[in-house]
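Note that this complex is displayed minus one protein chain, with the remaining chains in position.
Every chain is named by a letter (A, B, C, D and E) in the order it is written, and numbering of its residues begins at 1.
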Amino acid sequence: MPTVKLWTDAEASANPRIQAVFDDIRATRRSDFVNNFWRALANQPDLLERTWASIKQVMIAPGALDPLTKELIYIAVSVTNNCSYCIHSHTAAARAKGMTEQQHAELLAVIGMASETNALATALQIPVDPEFSVE
Amino acid sequence: MPTVKLWTDAEASANPRIQAVFDDIRATRRSDFVNNFWRALANQPDLLERTWASIKQVMIAPGALDPLTKELIYIAVSVTNNCSYCIHSHTAAARAKGMTEQQHAELLAVIGMASETNALATALQIPVDPEFSVE
Amino acid sequence: MPTVKLWTDAEASANPRIQAVFDDIRATRRSDFVNNFWRALANQPDLLERTWASIKQVMIAPGALDPLTKELIYIAVSVTNNCSYCIHSHTAAARAKGMTEQQHAELLAVIGMASETNALATALQIPVDPEFSVE
Amino acid sequence: MPTVKLWTDAEASANPRIQAVFDDIRATRRSDFVNNFWRALANQPDLLERTWASIKQVMIAPGALDPLTKELIYIAVSVTNNCSYCIHSHTAAARAKGMTEQQHAELLAVIGMASETNALATALQIPVDPEFSVE
Amino acid sequence: MPTVKLWTDAEASANPRIQAVFDDIRATRRSDFVNNFWRALANQPDLLERTWASIKQVMIAPGALDPLTKELIYIAVSVTNNCSYCIHSHTAAARAKGMTEQQHAELLAVIGMASETNALATALQIPVDPEFSVE
Partner (left out) sequence: MPTVKLWTDAEASANPRIQAVFDDIRATRRSDFVNNFWRALANQPDLLERTWASIKQVMIAPGALDPLTKELIYIAVSVTNNCSYCIHSHTAAARAKGMTEQQHAELLAVIGMASETNALATALQIPVDPEFSVE
């Protein structure tokens, strides 16, 4: 149950700013599917436009990390933040970008291991070794 | 200020279980450096042995994800869990495994972006699209 | 699916301590509606009484922050803690206290922005500027 | 101890993109002080420019929420995310925008109360009342 | 909606590694019930085996903390991490190990209180008293 309404295509077509973002999502992804995240953000055109522009810059523009690696990182953050919607959408996106079941298994193992050692290091309040200094 | 004592090499050498783990850490990493995380876990030999065995299986054994990608995922979890020690140790480990400054920059951008959209999706309580179903 | 039973009005009427809190909730809010949070806490009268007394002191008694501002802060914490129930109940409460859609949009933008910069500052382990000292 | 270097004014002056952001921070805030957050982001000009542009849109441009209210929300998120740097910088910013000690006290009380009831609602897995539906 | 398939008994019986873990879960717990957590992990035999071995060592082997106390601690972590599945499974496990309603009530009160004071201490950035030093 969302806390805002989800915009249908008919409603979006009546608002040029929203329509423009939906059009660009479809063109960029070469798919007619606009997922609910954008339909919820459509209530807030400033936020919709800024978030989509940032996603394009961070996740879609070519860079030093390949697209699948970025999705794995996105999943890791989403799991740790416990965002159910994001876990579903980015696990699907990672699979669409080629994530194999074995890669998924290892991703989960790393997330689980990091969560455990994070808790241990925090419980023990371990001082940072000077060897880790960036200088 | 740790909540337990940190074991020195001299103290470790008096306990065969601890010494065996420290020896294996040094042999596996081909380095004499044993960082404070293991010196704190040494108070608890069961936990020390199990954690090191798991780290070897998850992070060091060959698999479907390369070692640097695993470190980037580890950093992403550690940042989201806000584990200061872990952020320092795994950022240093990623650099040792070849992470460039540009890759670090993109890692941070993805972590930041995911944190923002996680919060938005949670605030909006967006229902999961049926298209994301695994079945 | 709750982990405890939710008390009906009939059940509450058989327990004077619970009935007294439900009565006060209704009188204070000038509404017959007692939401599920209190029906779950009713399993634990000490906790029910203490929590309601605290809520009255913190959220309802007049103070230096107006009631709507307090609700916006409550939503911000609830989103960051990912409490689905609390996001729904306090978003509804904020709307009942006059939150406009534009205010909701800006609230979400601030929550998203803070989540992103929190992650960046944590990843970068930025030292606190001495200019921020309270002294 | 940061995980990246912090850019000095002298270093920033040698990079036009960084210098432009630092100049705009100073002009917008009417202050010569550029805090460490921006000096750390300077390692990553894309992220620096995008983050500053977003902060200007979200926190500084006029809107439906006043600047102090936005700072209180920012503090609430930062406390819940446990971002030490952000708690310091935004508590200082809120004071600079007029936050009184009594307002600070009430902010803390709301954050504490929300944290407690978030945990209770989560532990009890309370179902959302249909009365909270947006429809 | 899980992000992986859940293994049925029939599917498990076709994979000796998975069957062996399911058999050991049933023998150890003296129950025919294998809950969904293990049916999801079955997609990843390494992770399934390692996680079950760790659970046996940490939660089931005799030690200095009794089994019910360990379950209460598990619930406390799961609530704070907001893991809905884990809250349900470990609340049920604690009840099976004898947790009374009064103990559950006090557990919730401690979790709620800790969550509140955690937020206050973090917001106030309180320096650690030297009296708490382990040395």
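Operating definition for what follows: contacts are C-beta pairs under 8 Å (C-beta built on N, C-alpha and C of every residue); 3 or more make two chains touch, one makes a residue touch a chain.
Computed from a prediction, not measured in an experiment: that's the story for all the values here.
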item: Contact set of the excluded chain (shown chains only); value: A, B, C, D, E
item: Among A:34, A:79, A:99 or A:128, the residue in touch with the chain that has been omitted; value: A:79
item: Residue numbers in chain B that touch the chain omitted from display; value: 1, 3-4, 43-44, 46-47, 51, 77, 81-83
item: For chain E, residues in touch with the removed chain; value: 1-4, 6, 33, 35-37, 40-41, 47, 51, 54-55, 57-59, 63-65, 69-70, 72-74, 76-81, 83-86, 88-89, 91-92, 100, 102-103, 105-107, 109-111, 113-129, 131-132
item: Residues of chain D (touch criterion as defined above) contacting the omitted chain; value: 82, 87-88, 91, 101, 104-105, 108-109, 112, 119
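Simple rule for what comes next: only the chains that are shown with their structure count from here on.
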item: Remotest chain, chain B as reference, centres from CA atoms; value: C
item: Approximate Å spacing (C-alpha centroids) for the pair chain B, chain E; value: 21
item: Between chain C and chain E, centroid-to-centroid distance (C-alpha), Å; value: 27
item: Multi-chain contact residues (two or more partners), chain D; value: 1-4, 46-47, 51, 54, 57, 77, 79-84, 88, 111, 113-120, 122-125, 128, 132
